[in-house]
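All protein chains but one are shown at their positions in the complex.
Let's look at chain A:
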Amino acid sequence: MSDVLTSPVETVARSDERAGERPLISISHIERDFVTDNGDVVQVLSDVNLDIARGELISIIGPSGCGKTTLLRLVSGLDQPQRGTVTFKGRPVDGPNPERGYVFQQGSLFPWLTVRENVAFGLKAQGVYRQRKDEVDEYLAKVGLTGFENAYPHQISGGMAQRVAIARALIDHPEVLLLDEPMGALDSFTRADLQDRLLDLWEQYHMTMILVTHDVDEAIYLGNRVVIMSPRPGRIKKIVPIDLAHRDRVSDDFTAYRKALLTDLHFTVHGGE
């Protein structure tokens, strides 16, 4: 896998250059409660603060129930916080927008549309399909799905379906891609392939990505920074900058990061109570 050179050193340098710049996404003092069916109030996120610079690839990791998906939904605008603000390019997020692409865990393709029609959905919904028709095939090629245009979602594998979902989000030219455990339901080979594809796309488009995952290796492999969250109420436990010379899953650096993260997560799960 070391053939994918994403030169994280350069990336770090890039974000240093932009240190003075306003963050692309700014999450400040977020509180989010949910009321359960029995009327209990569950605090899902408590005082979450996070700034994300343009071009960063942030991994958010934590045990289930720590509110990482909720945090991602707040950034996309699919959900609203009770207190605190999420700003995108300096403006508060008040609803979903194609400039913040979202990739769901699985099963988000429209089963009655072909692969091609799924990718074209955003263009059609925004009424720009006629002008930008050709991009559909470009993006399908980009995620390696040329030849599958006319298949329906139930005819393709889970990994391919996620690639369709990614192409569908990318065609809207998002400035940030929000990934909600997009590889959670895939086998490890497909997962490794998709991770590299994501890195390629990230490099190619100099895109900002926020990835929610429960896989420590994935978080380290992809992220420039790993945000560790603790549950009940969900808050940010720690932010670990990742500085790997190569993205090599068996290198000493990688193993060291893994050990450190696992220690933190272990503490998060058991020591937090």
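The rule is simple: a contact is a pair of C-beta atoms (placed from the backbone, for glycine too) under 8 Å apart; a residue touches a chain by one contact, two chains touch by 3 or more; residues count from 1.
Rule of thumb we're sticking to: contacts and distances are computed from a predicted model.
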Hidden chain of the complex, named as in its UniProt record, picked from "NADH-quinone oxidoreductase subunit J", "Carbon-phosphorus lyase", "Phosphopantetheine attachment site" or "ABC transporter permease subunit": "ABC transporter permease subunit"
Full-complex contact with the absent chain, from A:Arg32, A:Lys68, A:Arg168 or A:Arg191: A:Arg168
Among A:Glu31, A:Asp193 or A:Asp217, the residue in touch with the chain that has been omitted: A:Asp193
Contact with the hidden chain (one of A:Pro23, A:Pro81, A:Gly122 or A:Pro182): A:Gly122
Touch list for chain A against the chain that is not drawn: 3-4, 54-55, 76, 78, 95-98, 100-102, 104, 107-108, 110-114, 121-122, 124-126, 135, 138, 141-142, 144-148, 151-152, 154-156, 160, 165, 168-169, 172-175, 193, 196-197, 200, 203-207
